[in-house]
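For this view, one protein chain was removed and the others were kept in their places.
Chain lettering (A, B and C) follows the sequence in which the chains are written, and residue indices restart at 1 in each chain.
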Amino acid sequence: MTLTLVLACAAALLALAPAAVIVSRSPAATPLIYGASLIVTAISLAAALAHLLGAAAPFSVTLPVGLPWLGAHFRIDALAAFFLVVVDLGAFGASLFALGYGAHETAPGRVLPFYPAFLAGMTLVVLADDAFTFLLSWEFMSLSSWALVVSHHRVPDNVRAGYIYLLMASFGTLALLLAFGLLAGVDGLYGFAQMRVAHPSATFGALALILALIGAGSKAGLVPLHVWLPLAHPAAPSHVSALMSGVMTKVAVYGFVRIVFDLAGPPAWWWSILVLALAGVTTVMGVLYALMQHDLKRLLAYHTVENIGIIFIGLGLALAFEVYGMTFAAALAFTAALLHVFNHSLFKSLLFFGAGAVLNSTGERDMEHLGGLIHRMPRTAFVFLIGCAAISALPPLNGFVSEWLTFQAILLSPQLPSWGLKLLVPAVGALLALSAALAAACFVKAYGVTFLGRPRTPVAAVAAETDRFSLAAMFLLASLCLLVGILPGLFINALAPVSAMVLGGHMPAQTGAQWLALVPIAESRSSYDGLLVFVFMVLSGGLAAIAIHRLASDRLRRAPAWDCGYPDASPATQYTAMSFAQPIRRVFGSVVFAAREHGEMPPPGDVRPARLTVTIHDLIWDALYAPIAAGVGIAADRLNSLQFLTIRQFLTLVFCTLVILLLVLAIWS
Amino acid sequence: MSSIDFDVAHLLAGSLVLFSFLELYQDRLYALLNIYALHALVLAASVAWQAFVQDAPHLYVTAFIALVFKAIVIPVVLHRIIVRLGIHREIETVVGVGLTMLAGIGLVALSMVVMLRVTPGADPLAREDLAFALSVVLLGLLMMITRRNAVSQVVGFMSLENGLVLAATGAKGMPLVVEISIAFSILIAFIVIGIFLFRIRERFDTVDVGVLDRFRGDRR
Amino acid sequence: MTLAGVTFNPVAGVLLVPAVAAALLALLPGYRVTARLNVLATALTFACALSLLFGKPQPTAYFLVDDLNGTFIVLTTFVGFTTSIFSASYIGHELEIGRLTPPFVRFYHAMYQVLMFAMNLALVANNIGLMWVAIELATLTTVLMVGIYRTHEALEAAWKYFILGSVGIALALFGTILVYMAARPVIGEGLDAMVWSVLVKRASAFDPALLDVAFVFLLLGYGTKVGLAPLHAWLPDAHAEGPTPISAVLSGLLLNVALYALLRFKMLMAANAGALAPGPLMVTLGLLSLVFAAFMLYRRRDIKRLFAYSSIEHMGIITFAFGMGGPLANFAGLLHMAMHSLTKSAIFFAVGHIAQVKGTQRIADMGGLTESHPVLGWGLILGVVAIAGLPPLGIFTSEFLVVSSTFAREPLLALILVFGILLGLAALFLRLNGIAFGEPKGPTGKAQASYAPMFAHLAIVLTAGVYMPPALVAWFQNVAGLLG
Partner (left out) sequence: MVLIPDLAVQGAQMLLVLVLAPLLTGFVRKIKARLQRRQGPPIVQPYRDLVRLMRKEVVLADNASWLFRIIPYLIFAATWVAASLVPTFGTGLLFSWAADLIAIIAFLGNARFFLALAGLDVGTSFGGIGSSREMMIASLAEPAMIMIVFTLALIAGSTQLSTMAEFMASPAVGLRVSLALGLFALIMVAIAENGRIPVDNPATHLELTMVHEAMVLEYSGRHLALIELTASLKLLLYVSIIACLFAPWGLAAAGAGWPALAVGVAAYVAKLAAGGFLLAVFETSIAKMRVFRVPEFLGAALMLGLLATLLRFVSGSF
């Protein structure tokens, strides 16, 4: 029953798209469309939750649409239900946020029709149960999000970002298409049920993995294929950026899990090495890129790349454990990855909503032009702080829980016999730890430079607090972050059916330990009690406050900050995003980005200002994408001369083809 | 098919290939036109002979068309065009005559090899006939691509068309032969008028910018 | 099908209506009347074609209607009908700005109907000689229409099309003669050895070597008409210089008709076991055209030439699909032929109006179309999305089937195919960004244009992408089996 309800919701969303085109002229369009999608996603969320929590049996339905002899198969099982919850929760938050944020949209006609289509696309991808429907909704999702990315087409960068995005999305889809071609075999059995039964040969399975890594990896943002993500996500309106970063990348992870864990048959031992290596590099590169940015939304987009790396580390470990039959360890790693999927969709959407609120009230995305917003937008600042703390994996919040579980999974891996893993897993653990610390630095920079300090531009000085819908959405997500951080046991029990379905085993039930502590493997080994930790923090903080309030003096005097006696310390003397990242850039950037600083001091007596130029190169773009583009350009130039030949020369072409074919004929048989 | 019929048809087809070779050899326009007239004459003879052998009266119509239209009318008209356009000087060939002849021989060899693999079951005349027809077609095409001069290219096309008529008449009992040869004649008429109408000067592709090539669309 | 006593043979209807209309249109002077008559004639032909679907007449010596050409006749007449509506408003505008004079419009309408007649004749012809004559007639009429603007570029394009077309048609004739020569010892002399339905039954007994040579000549002859890579030279200039309705008909229909003729001969080859499988030849030519055209898209500065090369690219994909063979790939090829003709003609409808509104065909002078002319802009975007093979439109379905079925059998070929498709998509969207988005460039006057044909085509392609009527599927699957 839930499946038919969810499909009805998807159909309703699809129907909303043309309706939006018709109604987009009238001012009521924005609340109408976003309100409608809010309701529809709420219903769909409820249905998905019911199916996940009730651990209901998988239910499938076939519609006469799609490939003529196959029909369109849709199926909801535990895995699909979980990702549906992630999609619908993100969509619900984004629609709620958009009710307020959408009013500022300059060209609603270009955003409203594609928003519900985008939601419907994501829902259908998660439910699809045959290769054609899966790829149709996958590419439809990319197409509608491309339209949203180029909605502000007056800015040339957005159009370029949209172009690169669509190109990479099509590249990913074609890779997935090849993977499904393999899994479907010669006689074209495109149904997932048929694929599960017909296990492909080892080589086909390996090829399917590599193609799934390329296809789903490019959509999720694994490092060599991530270049489009930091261009496309910031270009879209903020609620769509939140959806793309928080939710669409998760649909890509779903695609990878569905193909590799479900369809591609038993994994080989080296699969996990490939996934773990890629994931480790993605984690660190993502956060190092983020540290170099001073555009708030680009920083968040790059940071999505890092979190995707963490998720794929969990998946890689699960693959490794599954190969050697360590089901419980595999379940732990897999649940850690799924929990991080859920957590990331929460706090990344929250942060993008915050960035959207800042963009709305100041019209600025560049952190160098912001500052001191905590005074003008206190509530947004508070909730953005919770988001930053969550993403930096600070204890009482949810980011820490999934990272802690991933660390526990890494600590289980010495029992893996393969030598490759014995050397790779500690290195990946070190990269994960390094990226966690760098993430904290990155978000101190993001929050400090944007919200704290003094306003650097007049625009930041007069910013107004955002509207109540946006705040409602942000507070909803912040409270969820706290809830997952405090009661992780509840959410892990909810994930048990998913890992049971995919891996055949799940983590021990979390209800046993006292005070709802989280015990991943065994009581003696390790446990973490989010609730108790939170209570302790509040108690000791409160105790200190009461003691000081009663004992110490409560006199307080405002005075100008100490600035070594300078008469008027202008806001420019504050630390900016680039200067904050300077030490870390010098430590890591000089290697990873070939970062060079060139200071140019005018001769004494010259009043010209000194100038510091920092050059950062995106080595991946220079090494991989620039040569390809150049290659295509050269080939196009060379072939272009064929357009300007004379008639005689064209006839020569015809003549040569004829002679060659006759020669082939003569020689062949 | 008595052997005498076979020998005469074989001889005529062979001489058609010979004339194609002669056309390749020419480097002056008038001579080329005369050789082409002979080429058409031999074709007419061969078609007439086929008509006599297969006692198919409609082939006489094709033979008559080949004789009057191709052997007489077209060369005269082209002759006058050459005088009007004043291009009766040398024919600039793209490749030396020696190399073109070598290529021609290669093409004839290729068509022999390709055609002889056909099982002897089909009566030998059809197989020999097709081999010669294929050679004439290929030589005609070779002529078109090794000449810069518009008129010589048209002559190449017409000799290619003669090869086709030879093949068509060789195929005993093939319907629509007459209609096809008429269709081709109209085609050639269009070409000749085309040349005259567009006042194509010296050549299609000129080293110095020719009339047409300056206007190729989508300039680089 | 008897209608009130008069035995009304739809095949005759499909042929006679355009022939009579051509004669009539050649005489009538007024533009208003001739444009409407042109639309009426094509509508009538479309009706006859539809009636053809229900009662398929018995094949006679000269005409044959089976599953394969049934659908294509309907498709050809339908696109002919919608293009005539588009051409009514297009030519009306051309008359206003004086690029065409009334006598030429009369000539244009007459030639348009003759072209319809020729294409329908080629589709229903059972006699391979008649099919050759029909295609030759179609080429001649399009040559005349390409040169209608009398500008130097148009004349040069027409002349190039004429010479290359003539050489191509000569090679095709030689192939037809060879097929007759191969059939004569088995079927006997005379008309029967030229009748396709008889040929395909007895093809297994023909001499394989002769059939191979025949197929080589036919592949090159009709391949020139299909616009495959080494033989494509005439196509871009003919599209760019001729009036846009002709480009739509050329890209949408004439390429399909030529490829249909090639398929007829591929059926013969498939029936003969000994013959060298035609697959490898078509696969090589298909991939060559796909990759070559994809690379050529990057440097195009004229919008119609851009989409002409896109037609070459798609013809390459279709030929590749038929070259691979097997039920899935053949079905995909047939579906792709139908979808490509609908999508490409819709794109040319949009391009025609865009060129008229912006007064130029240079891509650099167009910009911000979605702002200055939203309907045209989004129509073009939908068209390009469809032609690039993105879902939910029909071409995605056929590309899905071709790529996945090929990868399981020949992984390397599938990689080249995917590379070509991606390259083409990249170039098309690179140009689309320049045209559709950004600051509006060029005149932004109101476009008086007929949008109905464009959106009708795109609607059909959209529905075909998601749902296909079972009858059509059955026909295509039946033919896919025949194609081998």
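Methods note: contacts are C-beta pairs under 8 Å (C-beta built on N, C-alpha and C of every residue); 3 or more make two chains touch, one makes a residue touch a chain.
Remember, it's a predicted structure, so these values are computed and weren't measured experimentally.
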Visible chains that the absent chain touches, using the contact criterion stated earlier: A
Touching the absent chain when the full complex is considered, from A:Thr123, A:Gln574 or A:Thr652: A:Gln574
Selected from A:Met1, A:Val186, A:Ala430 or A:Leu490 as touching the chain missing from the view: A:Ala430
Sole residue of A:Arg468, A:Arg586 or A:Arg638 that reaches the chain not shown, by the stated touch rule: A:Arg586
Residue among A:Leu96, A:Ala393 or A:Leu471 that touches the chain left out of view: A:Ala393
Among A:Ile39, A:Ala509, A:Ala544 or A:Ala626, the residue in touch with the chain that has been omitted: A:Ala544
Contact residue for the chain not shown (choose from A:His199, A:Arg454 or A:His617): A:Arg454
Positions on chain A contacted by the hidden chain, ascending: 371-372, 374-375, 378, 381, 385, 389, 392-395, 400, 404, 407-408, 410-411, 413-414, 422-423, 425-427, 429-430, 433-434, 436-438, 440-441, 443-445, 447-449, 452-454, 515, 517, 523-529, 532-533, 536-538, 540-541, 544-545, 548, 551-553, 555-564, 569, 571, 573-575, 579-584, 586-587
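In this section, only the chains that are shown with their structure count from here on.
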Chain closest to the assembly centre - both centres taken as Cα means: C
Comparison of B-C and A-C (more C-beta pairs in contact): A-C
Gap in Å, rounded to a whole number, between the CA centres of chain B and chain A: 69
CA centroid of chain B to CA centroid of chain C, Å: 31
Multi-partner residues of chain A (each touching 2 or more other chains): 640, 643, 647, 651, 654, 658, 662, 665, 669
Sequence positions of chain B contacting 2 or more other chains: 114, 117, 141, 144, 213, 216, 218, 220
Contact footprint of chain C on chain A as seen in their complex: 64-69, 110, 131-132, 135-137, 139-140, 143, 150, 153-154, 156, 159-160, 162-163, 166-167, 170-171, 174, 177-178, 180-182, 184-186, 188, 190, 632-633, 635-637, 639-640, 642-643, 645, 647, 650-651, 653-654, 656-658, 661-662, 664-665, 668-669
Chain A - residues contacting chain B, complex: 640-641, 643-644, 646-649, 651-652, 654-655, 658-659, 662-663, 665-666, 669
Of all residues in chain B, those that touch chain A in their complex: 94, 107, 110-111, 113-114, 117, 138, 141-142, 144-145, 147-148, 153, 204-205, 213, 216, 218-220
